[in-house]
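Here it is, the structure, as structure tokens.
Rather than the whole complex, this shows some of its chains in their spots.
All chains are identified by letter, namely A and B, in their written order; residue positions are counted from 1 within each chain.
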Amino acid sequence: MTLISHKIALDVMSIRRDFPILEVKMRNNKDLVYLDSAATSQKPNSVLQAEARFYEQVNSGVHRGAHYLAELATDQYETARAKVANFVGAKPEQLVITKNATESLNLLAYAFATQNSSLLLKPGDEILVTEMEHHANLVPWQQVAEKTGAKLRWIPITPAGELDLSNISELINKKTKVISFTHMSNVLGTITPVAQIASLAKSVGAKVFLDACQSVPHMSVDFATLNVDAIVFSAHKMLGPLGVGMLVATEELLDEMPPFLTGGSMIEMVSMDKSTFAKAPKKFEAGTPNAAGIVATAAAVDYLNKIGMNNIQAHEEHLTEYLLAGLAQMPGVQVFAPNLIERGSPVSFAVAGVHPHDVGQVLDDDGIAIRVGHHCAWPLMKKLNVTATSRVSTYLYNEQSEIDAFLTSLERVRSFFGVK
Amino acid sequence: MQLQSLYQEVILDHYRNQRGKGLRGDYQAESHQVNPTCGDEITLRAHLAEDKKTILDISYESTGCSISQASASVLFEQVKGVSIAEFEKIFNEYHAMMQSQGKLEANEDLIGDGVAFIGVAQYPARVKCALLAWMAAKDAIGKAAL
């Protein structure tokens, strides 16, 4: 089945050899077709080796010890920070290392709900999100609203799954203090109009935060020109290890934010009844940091840079186009997709008469891993009038032939459950 | 083939023709359960006899996958008309089978078509689907018997 002919920009065959998990056999000895990278990406050997090498060669207490190992470990930690910051067009001092994007968002949200913070919201203030946020960028703001009496509002979405900006000049108003929204929907692949929202936000003096979990791994993102106050993302979705998240923010914002987790390494002076705190980013990095994790993240950045973010994006665009064309020919399949030319790789769909869990199960039987469920975007599901969707998401290691395998298996879903 | 052992014909039949579906007015207690990973839901009502010893009816409304729908249908068949003591036995037998990773053959005299769910027990991510209605029943019957 070849719907579109296209010169693939990447040498996917050789990329695949760098990812050991792609050789693993699934149920019934089937080959793995991994189409769930929006949940978490697979890791190349170089990332696994970077993590192991840290432990084998320099492991020790970062920023605390004065001995040779501690010196090497600290150096690797800060060099990695600089590399990851640079990857998204930020300065090292602007990058706070957390455990995942969820922690990064909670760290941001905390600043607006804690006493003694100059950012503390008050009743009447407004927080704006969108109807297609991941729970990680919704629930923390609900908590802020509940604690401060601020009002949580949201930009609705159109039936096609784009942001509905028809009422935006009312939604973004003088009471708006925070606007936090996704750069790319993890369910629909929608890319949001950041520039437009950011400039409206700035005009009313609101802080703007971008959930870049799905964009940073798949396209070139430049914090310096985005005109937002902060972005968050997770290493594990961009070929990096689990247990590493990023908060990139302007120095002004970081200075203004109170510490979140407190303890060792984030202090300046401590006595029994009082402490003072270090400057950002250390102020936000309490406790022993996951140094091996950030070093491995830097190796992931090296890998992405070597391939080139533009090439990766072009490759995914091709796969997505090919996938959408295939799904369009499939009877009884409804695709939830924005009418956008520039879009991301997550594609959600429904098979009439078959529950997503059952769709996923048949695909799984053929070795094909997709995600079924609400994708941590329950309100979006309600808006789409479904309880769940099936989602395919690709990355640099996916081949066109895997989309073919997926489409063939999808036909089996329909025949297995006897739907026409 | 594993897929057929998961989706046994009996299960697909219960899924296509759900027994006892629909909420009925006579009941003493209701339970609402959600599967937080996929958003599937069930509302289930328990209607007991006056002595609170016999389950006269189980009525339910649900959305969900084939496994969760079929398991609600089987539950209805097995539990309608039995005593609460009997229900406990049936529940425990079914529950133990679902937790056994497919290793425990269950007693068909107790759980009837429920034995067909042994294949589901081999798929940890689907066990919750097969238990959703049963958890709702346990909850509703427990409340109704108070």
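The rule is simple: a residue touches a chain if its C-beta (ideal position, glycine included) is under 8 Å from a C-beta of that chain, and two chains touch if they have at least 3 such contacts.
Owing to the predicted nature of the structure, the values given are computational and were not obtained by experimental measurement.
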| item | value |
| --- | --- |
| Formula for the entire assembly, written in the chain labels shown | A x2, B x2 |
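Methods note: only the chains that are shown with their structure count from here on.
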| item | value |
| --- | --- |
| Gap in Å, rounded to a whole number, between the CA centres of chain B and chain A | 38 |
| Interface residues, chain A side, partner chain B - complex | 27-28, 355-358, 361-362, 365, 372-374, 378, 381, 387-388, 416-417 |
| Of chain B, residues touching chain A in the complex | 1-3, 6-7, 12, 37-41, 63-67, 123, 126, 129 |
